[in-house]
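One protein chain is absent from this view; the other protein chains keep their places.
We just call them A and B in the order they show up, numbering each chain from 1.
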Amino acid sequence: MFKTTLERQLNILDYALSSVWRRRLKNLSVMLVFAAAIFLLASFQMTTTALNQAASSMLAKAPEITVQRISAGRQASIPLAYGEKLKAIFGIRRIVPRIWGYHFVEPNRANYTVIGLDPAAMPSGKALGLTLAKGRFFTAGQKGKAVVGQGVVKTMNLADRRNFSLFRPDLTLKPFGISGVFAPGTNLLTDDLIVTTMADARDLFRIPAGMVTDFCVYVANPAEIQTIAGKIAKRLPDTRVLTRPQIQKTYQVVFGWRSGFGSVCLLTALAAFTIFAWDKASGLSPEERREISILKILGWETADVLTVRFWEGLLVSALAFAVGCTLAWIHVVKFGAALFRPVMMGWSVISTSLHLVPDLALADFLLIFAFTVLPYLAATIIPAWRAATVPADSAIR
Amino acid sequence: MLIELQDVTKIYNQGQANEVKALDRINLTIPSGSLMCLRGASGSGKSTLLAVIGCVFPPTSGRATIAGKLLSRLPDRFLTMHRRQFIGFIFQQFNILPELNVLDNVTLPLLPVGISPRERRKRGLRLLEQFAIAHRRNFAANQISGGELQRVAIARALINDPPIILADEPTAHLDTRLSEEFMKIISGLKEVGKTIVITSHDPLVTENSAVERIVDIRDGRLHA
Partner (left out) sequence: MFLNSWSLALTLCSAIVFILTAIAARTAVRVLRFWDPASDDTRQIGLESETWLASTLVEYGLGFQIISLVLFALAANHFCSFLTGAMCATGALKANAYGMPTLLIKLAGVFVYGFWIVLHRLDISSESYPLVRLKYGYLVLLLPLLVGDISLQSLYIAHLKPDIVTSCCAVVFSKTASDGHNLLGSFSQASVLQSFYGTATGLAALGLFLHKRWQASLAWLYAGAWAWFLGLSLVAVIAVFSSYIYAMPFHHCPFCILKPEYSYIGFALYGTLLPAAFFGMAGAMIDPLRHRPGLAASVPNFQKMALGVSLFLLVVFVTLTSYHLLLYRLLGGES
């Protein structure tokens, strides 16, 4: 019985394949429009996945806890002495103070991120040189040295130059010598970055002595992040304590929200396609009606014709799914999701050349499938039933 | 008796304004192995009678027993299963699917039954050889001649080896030569014990010596 059932399904599938081929123009038009809808949704989904993964891998090396001081609801400089209070907390591996801020350059209208810290104090301080394409990292004692990102080199035309200057708040110029340039592979983090010593950053931003922007706190046991964060918050009540997991989740929520918003907009496209699919499936030509009535009179049951229609729908949607997802992959990986970048990543003079390569699992494909193929199959049920209930006697009238 | 109709009535759109009584108390018995011709003008009810005999739909009232099965209010599914097993149809314009090849057309009735491709091919080729058109098996149906099309239609009707063959105006679009060829094949089928009912008003059919009985139908009633 099982063998007969299987043989029946295979026979009907065979017929469905030939039927799809015989009406290839109509099916091709449906398939192409469907593939376009899938392409849009899949691109969005893949872009979100890639950005989430990029953010996760980027944040993996971030400090477990960042401590900032809040005054009147806004971030303010934090006294260096607070670092001494943190040292007493058990479980903290290292505390790295840093001075950082944004520096706007009027001529090229670019916003650069300037960070001042002691490279040797970082957990992987000795390996920082590996991030450079050329040059070397400065030491804490060196004055007026900076390591810059590729975007900084490009926008300030530093290719052939070894020095550049930035304005202090009092419009005096602060000179910097380029000691190194970050490698292109680190662009996600370093494209707009200028890293210099704490003293130079303090000088540039005119931060008073004894103050820094925030502390990077490194924790020995990641499982203890929340506990230690709680202790810091208790000990320093005027600070904001950010944990790495929290930042990761925030990125994911933001990307998820943007993706969801984009999906809502694309749902209108999907709705339009579903109506189109319904319309195409409903339109039974006289030849199709005749074919079905012939099949019925030759001994095909209504259920058999419904099965043919099911396989036809599945074949067209499977093909559209494969084409749509493949094009989406190419769009995201080869063209950097060019269609959706402004929505997902915003706009700036220095737009990072982020190479998106989503690592997709079955779950991602099931998600795209649920958005696209399910509504299509649902839309074709009633037209399929209408086709399957064409009376057999119309073949002999 | 292979086909037995007692007071069979068929009403379309019963209970509605456009109600039509297509068959009115038909009584008819057709023994197995016989060849009967049903003659009537368009709208006389002959297609409806053929559909009842062919288990396409059951009668509204009366008893219709076809190949041992009482049809009264059988669900469509069982009518189809019965039809598949016991009835072979030859249509007025053959109703061959033009884009399928000859072999696929002939084996169409075998697909929903779960017959394997190899078995289907075997049965199909056997019939095509019997009707001398095996050499055209891979040709699309719209690429063969009218005579070959006729033989494909007959082969398809026989693929399930049904005891009853129903032919609806089979010679309406054929020339004299092909009509005579068709009747020759039909006589041959009668010789091997098939029960055949042909609807026609073509003298080449009605005056053929193989036809044992002619029944006239007018306004849904039989006239012997």
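In the analysis below, a residue touches a chain if its C-beta (ideal position, glycine included) is under 8 Å from a C-beta of that chain, and two chains touch if they have at least 3 such contacts.
Small disclaimer: the values here were computed from a predicted structure and weren't measured.
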{"item": "In the full complex, displayed partners of the excluded chain", "value": "A, B"}
{"item": "Full-complex contact with the absent chain, from B:Q6, B:T60 or B:Q93", "value": "B:T60"}
{"item": "Absent chain, residues of chain B that touch it", "value": "11, 13-16, 58, 60-61, 73-78"}
{"item": "Interface with the undisplayed chain - residues on chain A", "value": "1, 44-45, 48, 52, 245-246, 248-250, 252-253, 256-257, 259-261, 263-264, 267, 302-303, 306, 361-363, 366-367, 369-371, 374-375, 377-378, 381-382, 384-385, 388-389"}
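Keep this in mind: only the chains that are shown with their structure count from here on.
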{"item": "Whole-Å separation of chain centres (CA-atom averages), chain A against chain B", "value": "65"}
{"item": "In the complex with chain B, residue positions of chain A that touch it", "value": "3-8, 11-12, 14-15, 18, 22, 290-291, 294-304, 391-393, 395-397"}
{"item": "Chain B residues touching chain A - in the complex, by the definition given at the top", "value": "47, 50-51, 54, 56-57, 76-77, 80-81, 83-84, 89, 91-92, 95, 97, 99-100, 104, 108-117, 120, 156, 160, 168"}
